[in-house]
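What follows is a set of notes on a single structure, which appears directly below.
One protein chain is absent from this view; the other protein chains keep their places.
Let's turn to chain A:
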Amino acid sequence: MYLKTGVTPSASGSAYLEIETSAKPGVSGMKLSCSVHGPRALPRSAPFSPHVVLSTHVKYAPFATTQRRGYLRDPSERDLGIHLEAALRGAIIADRWPKSGVDIIISIVEGDQDRETSRSQGDEVWDMMNALSGCITVAAAALADAGIDCVDTVAGGVAALVQAAGDDSKPSIVVDPIPSEHEKILAACCIAYLPTRDEVTNLWFRGDLPASELELYTHMVEKGILASRNANRVLIDCLRETVE
């Protein structure tokens, strides 16, 4: 995992994140770049707001995934933007900036996908989870670089319930899953977590689990928090390096 702040000079804050997933050839990592613009004046048509208005844009580059993406934002990218906004809103002290707007723009330069296999249709939803957790981490770094008041550094983490090749084997929980490495993913959750506050600002659960196994749900959330704590360590190291 590689994180650097201050990559875009024209933005008030920016960050770049690279996640290398495995040594397996043909499997690329994820590359994200985030820029934060503002705080700046709201457009004239906007109503009075006593706190900062966040707007988040997440866009896959057309060449980021095996399936070529369009230039317009599609519903899954919009979805990512909404989840990201929810995750960041819990971390920002919004009333320090009345009457102003902050734009957070993330471009996913390279999505985390296996180039060898062509079956990746079903994997896309799980890839979105990994993308969201990367988006949250990189946006937190860019917000800190922009000097926007935050309660804590928020970082994303993913946990997934996977089943190995054999059909009757017991499913296990993995942290930061790589969809191409597992035969079958039963469920996944993406968590945005504030470590010093011990608060979860966003929780996204996907998949089908039997409702009776409540313990499984809490286990997955705990693993997600663990993954987010690991990401946070990288984030803090990077910020410390920036300020020194």
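The working rule: a contact is a pair of C-beta atoms (placed from the backbone, for glycine too) under 8 Å apart; a residue touches a chain by one contact, two chains touch by 3 or more; residues count from 1.
The rule is simple: contacts and distances are computed from a predicted model.
Not every chain of the complex appears here, and the one that does not is recorded in UniProt as "S1 motif domain-containing protein", selected from "S1 motif domain-containing protein", "Trm112p-domain-containing protein", "E2 ubiquitin-conjugating enzyme" or "Exosome complex exonuclease RRP40".
Residue in contact with the omitted chain (choice from A:T66, A:S100 or A:Q163): A:S100. Residue-wise, the contact with the chain that is not shown comes from A:R197, picked out of A:K184, A:R197 or A:R229. Summarising the interface, chain A meets the missing chain with residues 6, 9, 12, 38-42, 44, 46-48, 50, 93, 96-100, 144-145, 147, 149-153, 194-197, 236, 239-244.
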